[in-house]
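Once you've had a glance at the structure underneath, I'll fire off some questions.
Only one protein chain is missing; all other protein chains are in place.
Right, subunit A next:
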């Protein structure tokens, strides 16, 4: 890996040398890009899931082949090793997001489960008929449907921060949504998986707290791509998912403020989440194990720990800078394609995601033409149907970037889009 020092491009007047990395060298550490194939893989779907570096796969393999054992139970050596590795991953994740303590980090299956945990455990114990929940029109279905379920069960009102034509939250509407004091929870995506919009969470959290509501953040697209400090965000709960941050599937996390987590009832019942079980009742385990029922995905947690190490070795500032340089370049190049319309804000206000429509060609057809060139592009509603409805379109094509993405891949995308126009020219 070559690290070069350069001045931070965005930090006006910043003189401290900032870590940067060579994406070609990063690619060399991802087996999927080394795999020989007829055409090189141009992977532009990292917002859906990221590729995995050797370090992550090796860490998981090492667990399975040298110290595979169940955790927290065995008192023999490899069980102790497995427990240590699992808890060590939790510590690394906690440090990565600047949590006050590893006890505030609960391992889940993914973001979806983390958000459902909050809806079930906090929501069902704290909310009642007549309360309100504030969401936004740009939410992923996983930060929408759990609240809908809760709302219909409890008679809770859902309110939505609108999205402007430019793809940003219309925060002028927020004070009105909070004014009557009935809103008890506000849940907002940090970086939109469609628009790329970076939402001003600290400001939203400030208003939510002033109105007496707790603040939940869907950080599925931000924790993998930029420095996230859960304290600085001012949030009460933050959900993210391992497979989008170079880690394996099947592992994600919920960070929660300790005082809230302490008071919440368990989410799932079973082994490990209890301290003492009698036939008719039980005492709950301490945090975070109270929320980790049954045998957890141990190898996946170990893999997530390795992913965090890898991300830190590149530097989260450097990764975000790389993403943003790519998205700026992509938006500039995409403008060359006739009849192409980009959704969302200008490059300086978004992460490494760009969704667009191309004339009246269905995004599925666009993606199919590009697939023939080995380009993996996403097409559809990206689990954000209400957002697409807001813009009056059923679907978009989406390109998304990460630390291994190269500018040449954006050139290939643009070339493919020109070809798609030719194929479907009437």
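Please note the rule applied: contacts are C-beta pairs under 8 Å (C-beta built on N, C-alpha and C of every residue); 3 or more make two chains touch, one makes a residue touch a chain; residues count from 1.
As a convention for this text, contacts and distances are computed from a predicted model.
S.K.: Choose one: "Protocatechuate 3,4-dioxygenase alpha subunit", "SUF system NifU family Fe-S cluster assembly protein", "Isoquinoline 1-oxidoreductase, beta subunit" or "Phenylacetate-CoA oxygenase, PaaH subunit". The correct choice is the protein name in UniProt for the chain not shown.
M.R.: UniProt lists the chain that is not shown as "SUF system NifU family Fe-S cluster assembly protein".
S.K.: With the missing chain put back, one of A:214, A:379 or A:403 would touch it. Which one?
M.R.: Result: among the candidates, A:379 touches the missing chain.
S.K.: Check the options A:73, A:275, A:364 or A:418 and report the residue that touches the missing chain.
M.R.: A:364
S.K.: Under the stated touch rule, tell me which residues of subunit A contact the chain that is not displayed.
M.R.: 362-365, 368-369, 371-373, 379-381, 388, 394-395, 423-424, 426
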